[in-house]
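Every protein chain except one is present and positioned as in the full complex.
Per-chain residue numbering starts at 1, and chain names A and B are given in the order in which the chains are listed.
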């Protein structure tokens, strides 16, 4: 089964300065709390071990999502391209970007897309002035992404802002309605608003959920899984959020969920390929 | 077991112009997504087939709820009376009405009640200017319904407004508190706010939930069912929302839920009879 992990942060250059690597003890605590053993690749900060772990787990590609988030640290987009070039065909680059000020954001977005990035990622709740997704000041950037047909990843759950109102479902719902052709991936899948975001996804075919490790053994998980095997099969993306979950352990856990093969195949890779314009090999 | 389906939209006259019949492909897609086969009566737009389906399913009466909703289409209240007259005793009429402007609404409500309608239905989130349930401009209409002892059906879940904030539980909670004698039926049962609306129903005995097909195999369903067999047994109404779910298939699915017979009897028809002043026949 062709498998794409929609959110991998490799132990590489500026990634190592973000909280997920710099605060290894906290990270490993979270990993264990959700029921996994930390990955040797994460603990050892080893890119070769990560590649081996992906091989062993049958994970064909990992989407490397950039980050521009004051609160949670930034990643240099050049490092993403470099790690992709080091292991051709194994990683797919998505650039982090600050969506404001609007003119600079759009110029920078054009530059990044010209370099080969397959999508853009924003974290409005992590900006110096945290913004809700439906803040009017973000609308020119959304319009650009919709017109340019660029998939947009948002940090969309968990600690995505200074308080839980930043992940409340009405904000993203309005954006999805106002830009019906804009494809939005919610990293973390808007957890903990599971039931509510599943309704939003049912209503808005341009929303894709990638709940990652916050789904594993966590409150509300049963509803995500039930949706995966019915109406959400075309809008769900497998993602480990490595290094928070181990790629191999999380993939094994996910493949054992009660989801029928035809639906699982889409979730594990088919939908990611469609969204990012990738060709499943082999 | 005397059975009342609290929301049936027969394939008849102006009903056929609303999205649920005019957009048959989309509708059948939804029906299959929630786990049912579309009803031949729905696909064939056949009233006789619907009656046969009700007979076969042991559904004694169907409540035909009108609709005045810019977004989702309107139904002519005269058509509701006509279909009720065509099959005496099989259908119970509830009129759709625009709650604004207030004076016209109350005059029209009086006229409709004089014609034999057993309740009124509004869809504030579907108006040209969408309104939350607790918008002050709706309060004269609520006061009228409370004083007149008229059950009020609201479109209360799913796509009941331009975004999910229109079904958020605080709005209806305030109306229920401000009009404690007004009996309100939430069609769709305020899904996807299941846990929250179950608390509201626990606190407010004047709220009745009729989650219909959006409950079937959907996120949050287990909580509705658990409540049906405990504190919600007196405030839950069986409803298929035909043509979105087949009357027969949905009734069979519902009767197989883990709900004890005494509670199931209320839900399948007893509470509907009490609410609408119907006599369960022999």
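Everything that follows uses one rule, which is that a residue touches a chain if its C-beta (ideal position, glycine included) is under 8 Å from a C-beta of that chain, and two chains touch if they have at least 3 such contacts.
Everything numeric in this text was worked out from a predicted model, so none of it was measured.
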Sole residue of A:191, A:213 or A:236 that reaches the chain not shown, by the stated touch rule: A:191
Chain not shown: contacting residue from B:66, B:194 or B:249: B:194
Hidden-chain contact residue, picked from the options A:34, A:72 or A:143: A:34
Contact partner of the left-out chain, one of B:76, B:108, B:135 or B:223: B:223
Contacts of subunit A with the absent chain, listed as residue ranges: 33-35, 158-159, 162-165, 168, 191-195, 217-220, 222
Residues of subunit B (touch criterion as defined above) contacting the omitted chain: 169-170, 173-174, 177, 194-196, 198-200, 203, 222-224, 226-227, 230-231
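Please note the rule applied: only the chains that are shown with their structure count from here on.
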Subunit A and subunit B, separation of their C-alpha mean positions in angstrom: 39
